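Every protein chain except one is present and positioned as in the full complex.
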């Protein structure tokens, strides 16, 4: 583990570049909580589309959220105010620092669990977008000791199976299960480690990736894979992708996310 | 058990206030069966929306019903005439006393099973709205001895698992399974006790809550949780929320029902 | 078993009346194959609606069919030409005698398996409408020795569980599984007996009832019940309705078919 002031995880391809950015922006962030320069409108468009796509594809319902790291300031992230994802517009997207303090809230209420996002962005400079959801078929894997593993190449990002976060370790055994402060968020981010996906016992899951399109891809196919793995487990003993197949498949698929994105976006934007 | 003329369940937070209201209204109710003052139009709107939402979300089909306690008279409740919930309009909503006699029926036919509603309103002054349905994934829990328990915080209202009502205890073993009189309804309400959810063997389920929005939330997530728990049980042994986690989560979520309601309502009202 | 020239099943409530009608109409049917008097347009409307409803509700897909006994001549029945049910219009509905010969075909191709309908109408004067489908969740019960039984009162018509027709008994073990002649149809009708539902091994199922609305109700809830029973069997040992509960529930529900029909019809006719 190298000495790394942003707590980044070794092995990220974009680590050196981002560590430099962190060092620079950390300085200005230490001043007043002023908004960063306006985010790229294309990024805001992607966040809005992601909210609607995740609903349309059954990953989020009235609950769940998707964020992106700010493209002008890596110590800030963008996340909707507290509302159903399917109804989000660009005017609902708020800016937060990495401690999840709202910048220029203008009366908008933030999600109670925004700390999931802030704490992961702190320690994973490679992560540019995060989804939190209660997508239904994933819950059986969060609540049992059965591993969620890739049934095919599309879910290669699952690797040898995501870790499971047990909130009792930080919040005790009488909590309301919510990641409602930075301390719990920090523990969650630690459990996530360098993985793409994290399961949360009694709660749901988190997906992390290098862009909004990639994280939407991962959140959707985590749910799709879970449904299929449950079916496989009821009839026999599935032969999953091994670790190297999973890694190779993830790399290939990371280059193909535009293909399903075009379809998913066309579905929600034509409504 | 305190002496309580309305048969209310000890432990309800709103008990004292409501007990007073009951005492007052019980008097006028002893007179002629006149309609109460007109219900708040917003309440009627909620009941209509609830009917359509419950259909859209797969809780009711051609059968099932949702009621609300009258906001001007706690000894009255509001419930559609006998028809498919998805087609209900405000003109279809009838007023009943707590013995489930129709007030001013004007030729409209009531549901055969309205006694479910009346008898619960009698003994649960904290309950302001009730859903009865045959939502499909809940039936396996009504017909087996497997407990329906919260897979995540959203279903905290399930507590340590709803009780199951066996109609044979009052209607015998040759009935048509319907709660078609006050006697059966009374037994059902007794089995419900202070729970939010009740399962009915060979029939379906009941949800009870402090408002129409809350009861819709509970009815929908009872079904969602049932689907997910069935999947979990096929692959392993789920670690459910414990009683304190469930109670804390219910409390938190009771403050968040507007969020999914906005989505659910937007879906059905744009059709 | 009484002497009954139409082969009717004892125990039908409408038997005597219909037996008389059969005796009368059998005479004219013995003459030339002339069309009966025009069917009631409301009956044709019901058949068209039934075709579309059964598709909309997932009972039929590109295959499957629904017939009604002719209201002017009980020795005739009405059934679409060979086509996908969802696309049927009144111009597609053909008239057949009970040997399943087309009357006035006008170039329209009949379904290969129309003999299912004719042979049941021959021996079940109480039956006024029939659905044949491959509805998916029913197949596991047709292909295993597990009984399809009522999970709740809505499916009371399932009684103690439908019989299963094994086509090998008449068509041998190398057939294409189709009920493609009167001989196989006769064996199928014999297996159906006085039941409402029949399962067909390696094929699908048949529903029979006293009207188009009733048979649609039964076909839909056979599928709904099958889905739910599969879920129940994966988690435990369900306590089904007993025979008397099932019979009482069927009787009650037979009086309530208009309620879901209004919903189902509104869905397909607004498209």
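As written, the chains take the letters A, B and C, and residue 1 is the first residue of each chain.
Here is the rule we use: a residue touches a chain if its C-beta (ideal position, glycine included) is under 8 Å from a C-beta of that chain, and two chains touch if they have at least 3 such contacts.
What you are looking at is a predicted structure, and each value in this text was computed from that prediction instead of being measured.
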Neighbouring shown chains of the undisplayed chain, as defined at the top = A, C
Hidden partner chain, touching residue among C:89, C:144 or C:266 | C:144
With respect to the chain omitted from the figure, which of C:102, C:177 or C:247 is a touching residue?
-> C:177
List the residues of chain A that touch the chain left out of this view.
-> 150-154, 156, 224, 227-228, 231-232, 234-242, 244-245, 248-249, 251-252, 256, 259-264, 266
Chain not shown, touching residues in chain C = 61-63, 82-84, 86-87, 112, 134, 136-137, 139-146, 173-178, 201-204, 230, 233-234
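Everything that follows uses one rule, which is that only the chains that are shown with their structure count from here on.
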Category of the chain touch graph - line, ring, star, complete, other = line
Residues of chain A that touch two or more other chains: which are they?
-> 234
